[in-house]
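One chain of protein is taken out of this complex; the other chains stay put.
Up next is subunit A:
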Amino acid sequence: MLQRIFFVGLVATFAQSVPVLAADPARTVTSNNFNPAISLILDGKFASFSKDPATYALPGFALGEETGPGDKGFRLGESELVISANVDDKFYGSLTAAVTPENETEIEEAFFETLSLGYGATIKAGRFFSHVGYLNNVHAHAWDFVDPPLVYRALLGNQFGDDGAQLRWVAPTDLFLEVGCETFRGEAFPAGGVAKNGKGVKAGFVHVGGDVGPSHAWRAGVSLLSAEAVDRATGDATTPDLFTGKSKLRGVDFVWKWAPNGNAKERNAKFQAEYWTRDEDGTFDPASAGTPLAFAGKQSGWYAQAIYQFIPRWRAGLRFDKLRADSVDATLAGTVLDNQGHEPKRVSLMVDHANSEFSRFRLQVNRDDSRPNVTDTQWYLQYVMSLGPHGAHAF
């Protein structure tokens, strides 16, 4: 059905041809002075942990790739090259290529979006971060903390993005109402193994939002994401744990922003919170032993964070994180799915300074109780530099 909708949408795109007034030679289009707009994000950090990051674990959760506190000492983050432009009058295209500190290039996002469907509808296709939740489709360089919330780390593998297509629609009402659905290949965590002929993930979301007076704005959302996993590998690279089954996520998110008279440059505040649950049902094969064990369990978590810009260019933030996983049968005792009677939690504090909207330095400290009976104090000093015409960020 989704395929049919996309097809009809694309036909509608091509069918539209409205005469446009003779081109005005002086009419310039924003950011097309650099066509396409090219921007580069430089990110790096210095990290210090009281516990060895190699021992990091969230008991009760099988973690996806690159989910953890990161490396000690000086370490480059992902250097991102973003190239984007309106392709023509009907399409917008964008590529985000990330060069990892291991000198590998990854296509983080590469998608096109329609501009001319009209009636509030937009189709997006390619590789992109799902629009579920609030933080999921925010790029790491625009996060308010160095690291993602624990619930994103544990349930979404930091951030869920994959190859797929999306249809979204904005209602013609003064209250912002957006409804969208997505389907993805099913390669990325929490899916795996490209199930269902390469349509292993289905997702849907509803967002509502508005203003309360000139100083307050909010957005709330509900999301669903249903992923099929076939031999989803987590843990050790040579003998990974394998999960086959269904992974079903439900989330609610809320964000509220305050700025005196809507003028955020001097002072502003932002509060955001998300709650996610994940039901997994299938088989779990610890360390690829070839003996799949039945597994059905519920995992959930939330975070809440507040950011306050108290004087121009300086912000402070506080974040709470909490996770919870069902206890498992005796057969799975001792595996990563065993919660060991522990509920991981974390408290983070950060202060950052932005010389301009293009450069930012951040100091963050986490009191991390991810592991049972172990408190890890994690310090980060991070820089994020944006070169080029990179100004616009979504709400």
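Here is the rule we go by: a residue touches a chain if its C-beta (ideal position, glycine included) is under 8 Å from a C-beta of that chain, and two chains touch if they have at least 3 such contacts; residues count from 1.
The definition used in the following text is that contacts and distances are computed from a predicted model.
Per UniProt, the protein behind the absent chain is "Zinc ABC transporter substrate-binding protein"; the candidates were "M1 family metallopeptidase", "Glutamyl-tRNA(Gln) amidotransferase subunit A", "Asp23/Gls24 family envelope stress response protein" or "Zinc ABC transporter substrate-binding protein". Of the listed residues A:Gly73, A:Pro172 or A:Gly290, the one in contact with the hidden chain in the full complex is A:Pro172.
Considering the whole complex, the residue from A:Leu42, A:Ile83, A:Ala142 or A:Leu224 that touches the absent chain is A:Leu224. Only one of the listed residues, A:Gly68, A:Gly204, A:Pro240 or A:Pro292, touches the absent chain: A:Gly204. Residues 1-2, 5, 16, 18, 20-21, 24, 26-31, 33, 86, 89, 92, 113, 115-122, 168-181, 202, 204, 206-211, 214, 217-219, 224, 226, 257, 259, 261-266, 312-313, 355-358, 387, 389, 391-395 of subunit A touch the missing chain (whole complex, contact as defined above).
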